[in-house]
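I am attaching a structure below and will ask some questions about it afterwards.
With one protein chain withheld, the remaining protein chains of the complex are depicted in position.
After this line comes chain A, so read on.
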Amino acid sequence: MIPVCRLEDLPAGDSVRLDITPPVAVFNADGELYAIDDTCSHQDASLSEGWLEGCLIECPLHAASFDLRTGKPACLPARRPVRTHQVYVEDGVIHVLVASDAGATGDGGTGAAEKGSAA
């Protein structure tokens, strides 16, 4: 598990990028925490810099949109999903459990990822 930041440092509507390989983006979508791969599956752009609306994150480069819950693209130009990762809050600190590559290819990630809650 990788510590991200303190819960109060990621207010609703905000996002943070984890500089690991590949980078991961963590979002606070109206109180629910989600983590997905940070790099858009269409072209090289950081989703943590995108536009968050509900559970959708819009890529800042070409406006591809992804569902944070599943990693699946909601519209073109992206056609491939991004991986989703599990998020936990422990002692007030947000942690991400990065999905292993094995179970996370092609179908948008682990699917059964438990989402953390900032509530």
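We take it that contacts are C-beta pairs under 8 Å (C-beta built on N, C-alpha and C of every residue); 3 or more make two chains touch, one makes a residue touch a chain; residues count from 1.
The definition used in the following text is that contacts and distances are computed from a predicted model.
When the unshown chain is looked up in UniProt, the name that turns up among "FAD-dependent oxidoreductase", "Chemotaxis protein CheW", "RNA polymerase sigma-70 factor (ECF subfamily)" or "Carbon-monoxide dehydrogenase large subunit" is "FAD-dependent oxidoreductase".
Residues of chain A in contact with the chain left out of this view: 39, 43-46, 49-51, 58, 60-62, 76-77, 79.
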